[in-house]
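A single protein chain has been removed from this complex, and every other one stays in its place.
Labels run A and B following the written order; every chain starts at residue 1.
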Amino acid sequence: MTLQASSSSVKATTQNKGGLASISLSAGLMAAVLAYPLLLSSYQMDVARDALIFALLALSLDFLWGKAGVLSFGQAAFFGMGAYAVAIVGPMVPNDNGALAGMVTGIGLAVLVSGIVGYFLIYGGVRGAYLTIVTLALTLIARNVATSWASVTGGEAGLIGAPPPGLSIGGWSVTASDSVSLYLVVAIVLSVTLTALWAASRGRLGRVLTAIQDDEAKARALGYDTSGYLLAVFVLSSGLAAIAGGLYASAAGYVAPDLVGLLLSTQAIVHVAFGGRGTLIGPVLATVLVIHVQQEVSSFSYALWPLLLGAFFIAMVFLFPKGLLPLISDLVHRLVPRRDRGGTA
Amino acid sequence: MYLEAALNIATMVSILLLVALGLAIVFGLMNILNMAHGELVTIGAFTASLVQVHSGSFWLGVVAAIIVGALVGWVLERGLIRYLYDRPMGVILATWGVSLIIQQGLLLLFGPSPQIVYTPIEGSITLFGNPYPRYRLVLIAAAVLTIAATAIVMNRTRFGLDLRTVIQNREVAELVGIDSRRIFMFALVGASALAALAGALVAPLIKVVPTMGADYLAPSFFVVIVGGAGSLMGVVAGSAFIGGLRTLLDYQVPTTLSQALVLIAAVVIVRFRPRGLLPA
Partner (left out) sequence: MSTPLIEADNVGVRFGGLVAVAGVSLSIARGEICCIVGPNGAGKSTLFNVLTGTVKPTTGRILIDGKNFSGRPVHAFARRGVARKFQAPSIFSSLNVGDNLRVAQRQGSDEIHLGEILGLLGFSGMADAPAGTLSHGQKQWLEIGMALVARPKVLLLDEPTAGMGPEETMHTVRLIQEIASRAAVAVIEHDMEFVRELGVRTLVLHQGRVIAEGGFQEVADDDHVRDVYLGRG
């Protein structure tokens, strides 16, 4: 009953050490990215705030696509539910709890819709491309609702008057209405979400989701209600997208139907693909980077950006299927010899 | 009133049939989703418009649309999809990129305002005392003819036999010597030509703009989901269901609500018939 232990176990241990190093590197980088805009003008801080909101949206997609393998074009629909709920419900609520009430409504709506649609599809055995198409339809319909249900959504013009984030209990109340506090609210929500998803993915949940992506039939045979896991991830991801949308409306003070189109879903996909699917922090960093590039490009030609996006999709599939940031980090690792690797190299 | 409703349903179903037919066969063959399928409809409509404006003949435009559609499909298969047969998600992403490029390219070349398309057959015909536009009847007839032709190709030709074999069981088909990739290439070219034909035929009835493809992508995928992939009868059943329900609901409720209701109906059907109403 003896068996040769392969050298891979040794290699894996070094990879773990590397993992620890890259975790602290990521956390440091993340802190720097989050803190830097506080040194800038309030306009630039607002731009950075929006970038972080879209990073939260990308994060919600990465949890679904990267961790559970479900490519979704539906993030924009759920983002829209959050945004419109804050803009519609928010102003109806007295004192400073409007944004919060709107946010809760939006999350509830997103959870309800994703729960119902997801239940029927996922328990019906629908996977892969079929699932992707239904999410695409969700976004198309959400966009149509936003433009055509004008009495509620304001139609093409959208709605103004979404209340800023705030909280009021009894006589005490606080609102975040200036650039610095808005930025901080968004940065805190993003950091908390990122940390929570990262922690959840490291343990049992992450293992089971990887197993389902690898071989769902086998995971089911081991006793996992795999449809239940996929549904839970789908609903959670939709709820997170609604939070991102709610934050956007609350911080910007308005919503417009342009926001909820397929382009938003497409951009979320690009951010995740660019940053590395399933890495969680990658999509966040990628969003900030890509939005910066997007602004540079759009400043000299507005029409060029969609063409670049299209080209990016094709290039990604062929050149860097695991993402561009992971590719760069691989290259860096290969070029820079590391001390803790000395023994086995 | 009832007759008019029936004819409107028939028009809608005909358009869906033409767009979804090729998509269903391609999906049934290789489980591959071409996200640029809607843009082939757009290309067909633009081709018809351009040719009609320059030559004066709409029907010449229809023929040109079929050729251009087939060419674009061929380039797509040779240049992109053939490298990605074993990566369904790669196909979705890459063809989505193509879709963005085509949309934006057309927008840069032609601008956002609708292209001019003249109805080739003016006037109405009176059926049981109700007037109905002649062109729509021609459109319905064209769809019926196309389905019939496709049915003949699938059931009476060697290519059709090979195609059905690959859909049934790709491994067995390859074992008996069928080149499944070649079959797939022809199917994709055919599907693209059909989508472009649909775009050309529908052009006189709608606004021909660069983003029009998106209106056809999701509904035609629903046809495939509801009807079942890889089967002709499935496409007919799916189109009748989606097109019929949409048109009937449009009489009663706002368009947006009818879209949402059709989505819900499709989702519920999938729960109970995961492989569609009439799968291959």
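Simple rule for what comes next: contacts are C-beta pairs under 8 Å (C-beta built on N, C-alpha and C of every residue); 3 or more make two chains touch, one makes a residue touch a chain.
Everything quoted here is computed from the prediction, not taken from an experiment.
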Interface partners of the hidden chain - shown chains only, full complex considered: A
Contact with the hidden chain (one of A:22, A:168, A:210 or A:329): A:210
Residue of A:92, A:112 or A:221 in touch with the missing chain, whole complex considered: A:221
Residues of chain A (touch criterion as defined above) contacting the omitted chain: 1-3, 5-6, 8-9, 12-13, 16, 204, 207-208, 210-211, 213-215, 217-225
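Note that in this section only the chains that are shown with their structure count from here on.
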Where chain A and chain B are represented by their mean Cα positions, the distance between them in whole Å: 33
Of all residues in chain B, those that touch chain A in their complex: 27, 31-33, 80, 83-84, 87-90, 92-94, 96-101, 103-105, 107-108, 214, 217-218, 221-222, 225, 254-256, 259-260, 263, 266-268, 270-272, 274
Chain A to chain B touching residues, read off their complex: 71, 117, 120-121, 123-126, 128-130, 132-134, 136-138, 140-141, 144-145, 148-149, 262, 266, 269, 273, 303, 306-307, 309-314, 316-318, 321
